[in-house]
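Certain chains of the assembly are absent from this excerpt, and the rest are unmoved.
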Amino acid sequence: MKLIVAIIRPDKLSDVLEELYRAKVRGLTVSPVQGHGGELEKVETYRGMTVKMELQEKVRLEIGVSEAFVERTVKAILDAAQTGQVGDGKVFVLSVDNVHRIRTGEVDEQAVTPMSEGAAV
Amino acid sequence: MALPVPMLLAVQEMPVEISGADTAWLLVSTALVLLMTPALGFFYGGLVRSKNILNTLMMSFASLGVVGVAWALLGYSLAFAPGSAWIGGTDYALLSGVGLSGAPAASTVPHVLFMAFQGTFAIITAALISGAVVERMRFGPYLVFIGLWSLVVYAPIAHWVWGGGWLGSLGALDFAGGTVVHVNAGIAAVVAALVVGARQDYGRRALLPHNVTYALLGAGLLWFGWFGFNGGSALGATETAALAFVNTMLAPAATLVMWMILDSLRDRKITAVGAATGIVVGLVAVTPAAGFIGPVAAIVLGAVAALPSYFIILYRSRTRLDDSLDVFAAHGVGGAAGAVLTGVLAAEVWGGAAGPMDGNTGLILTQIIAILGAAAYSAVATLVLLKVLGVFMPLRRTVAEEGVGLDVVLHGEEGYAKGEGAVLVRP
């Protein structure tokens, strides 16, 4: 089991979600983050004060997948999130000891295999 | 604005004293209308994405400065100084001759106050257009545009209807600006949206309102301010002011009810954005009619006027026309619907002008002519203005900058700064 953590541009999120959908990767978790890399810093100015914004808005994806899915997941992200401009982001692949699905208590492979019978919020 | 030209002339002949009551009400009304422009900023600002909130607000607030000054220096004269059927003269340029004695068009209130009251109309009309070009237009060209537009497009049309021009002489009824303000701005908005072009994400991404509460705040304050817009257009604390006021309360109430019914029929969900929109459409629609129709007619007018705007808003978002905040559907269509309905519902018994029920069956046609005349001029003049401007200064920034958001790129600020990762640059 692997946990794939990707930092991408916010305006690439929809594209990445679509690409992952096509790659049949279903579950994932998203959070807004701020990144610092080689990007040009933004400068803001408030009354007499000038401010350099060192951090850029990014989006962080966290996707638990079984080994079989790692490659295509990474590929999907790389493909969809790339613009070629500095600031596109990074993908980290981490090993996971085990995964539990809270609803059913299933573990590992089972826990990340979609089972969309029934549906609720 | 309530008096037709001949009556105005009659009034002018006998010198009348400034009336404290009329002045008090026009003072209040002017303040109320001025407040509408910040209110519009919030109405619009709530509907854009948070990365463009300041730009959107500034498009309204800046009009208070740019158009406010332009109006005092020249616009008022072009609209209200004696001139031809097409445009006023320059007698009042730089406010010469605009003093504390009674205004020619409203002898019981100081001339200078009448000028200011009219100025608040010019300010908001220009700001209305911004709804069609938010989230993409450059700010410098926008400022130049609204300044010139207020002189070249707004002032002449105001003259046509209220300043002694051809539409007023024709007998067109426009109590507080259904045609001058709303049809005019709605058409200019379409032209501006076309010339400036659609947002890069338009039709491809979901562009969600970042703060619907601001849209409601704006709608609430607009309603409040609109009492000055319509009520103040009686130019005195008169029965007509009361009538215009009450209609400005009842018509939008009816539009709101109708809008909620339509929402609920369509999708079983009554939306807050819809409610805010419905209120504004009702206010727009009653504007030309306010002092000419009775309160029950106002309820009818408000309910009926909801329909065209409602469905055009639904339809517009499926087209390629990125009139982003539906200025055309709300103001252009709402204003035209109101102007036509004024031609149907005006009734002499309410102290204004004669309508079809009083035998003046030609009124509807006159109203349509006024709408078309104003729309045609607004379309052509706005197009020429923007095209010429575009030659001297690009109207947009790059696609990448649009992605970052105009607040940072154009204004060097964020609406809601968290402050994380912000480093002070020591001077």
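The chains carry the letters A and B, assigned in the order they are written, with residues numbered from 1 in each.
By our rule, contacts are C-beta pairs under 8 Å (C-beta built on N, C-alpha and C of every residue); 3 or more make two chains touch, one makes a residue touch a chain.
The model shown is predicted, which means the values in this text are computed figures rather than measured ones.
Participant: For a test of your reading: one copy of every chain kind is shown, so what is the whole-complex stoichiometry in these labels?
Facilitator: A x3, B x3
Basically, only the chains that are shown with their structure count from here on.
Participant: What whole-number Å value describes the gap between the mean CA coordinates of chain A and chain B?
Facilitator: 45
Participant: In their shared complex, at which residues does chain A touch chain B?
Facilitator: By the definition above, chain A touches chain B via 11, 14, 34, 36, 42-46, 49-55, 85.
Participant: Can you list the chain B residues touching chain A in their complex?
Facilitator: So the residues of chain B in touch with chain A come to 205, 400, 403-404, 408, 412-414, 417, 420-425, 427.
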